[in-house]
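Removed: one protein chain of the complex. Kept in place: all other protein chains.
Right after this comes chain A.
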Amino acid sequence: MNCEECGKRPATLHLTKIVNGEKTEYHICEHCAQEKGDVFTGFHNFSINNLLSGLLKFDPMQKSVKESTSTKPLRCETCGLTYAQFSKSGRFGCSDCYTFLGDRLDPLFRRIHGNTQHIGKVPERTGGQLKIRKELEQLKQALQKYVASEEFEKAAEMRDRIRALEQKMAQS
């Protein structure tokens, strides 16, 4: 049989594509197949996410997650993504999925990146607020400590720094 595309070279690839129940058969040569990449979308689907899904399936963590799901289904409250869906697709549904999966992501990140903590760029506005909030927490703890130990001069200093930071936060 000759290739359906060029009609010259012998057809070496025989494919059946089923879209919405409609079956189409292709008989084409290797040359035309390369040019006509769209026929092969099924083959190109093997991506990094398939590999990720593989990593997650063999993840011993997943076993313990499954066991614990009997009482409470693991599902992201914002987008509804389940752990099972995540381990199948290898993709998050929204930024809150990171919170819902929490520490369970550590082994995965360690395998992909060798790391679990970001040390790069921090966005000016959203990240800046985070930084300030963290500092505020520390200052408030210190304030309580100084009040408890009746070191009022130091406590007053903390109070002033807290006020300054709170003002800065309100402005940004």
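In this section, a residue touches a chain if its C-beta (ideal position, glycine included) is under 8 Å from a C-beta of that chain, and two chains touch if they have at least 3 such contacts; residues count from 1.
By definition in this document, contacts and distances are computed from a predicted model.
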Looking at UniProt, which of "Succinate dehydrogenase subunit C", "Protein-arginine kinase", "Sugar ABC transporter permease" or "NADH-quinone oxidoreductase subunit J" names the chain that isn't shown?
"Protein-arginine kinase"
For the chain that's not shown, point to the residue among A:25, A:124 or A:150 touching it.
A:124
Can you list, in ascending order, the chain A residues touching the missing chain?
5-6, 8, 31-32, 34-36, 41, 44, 46-49, 52, 78-79, 81, 89-95, 98-99, 105, 108-109, 112-127, 130, 134
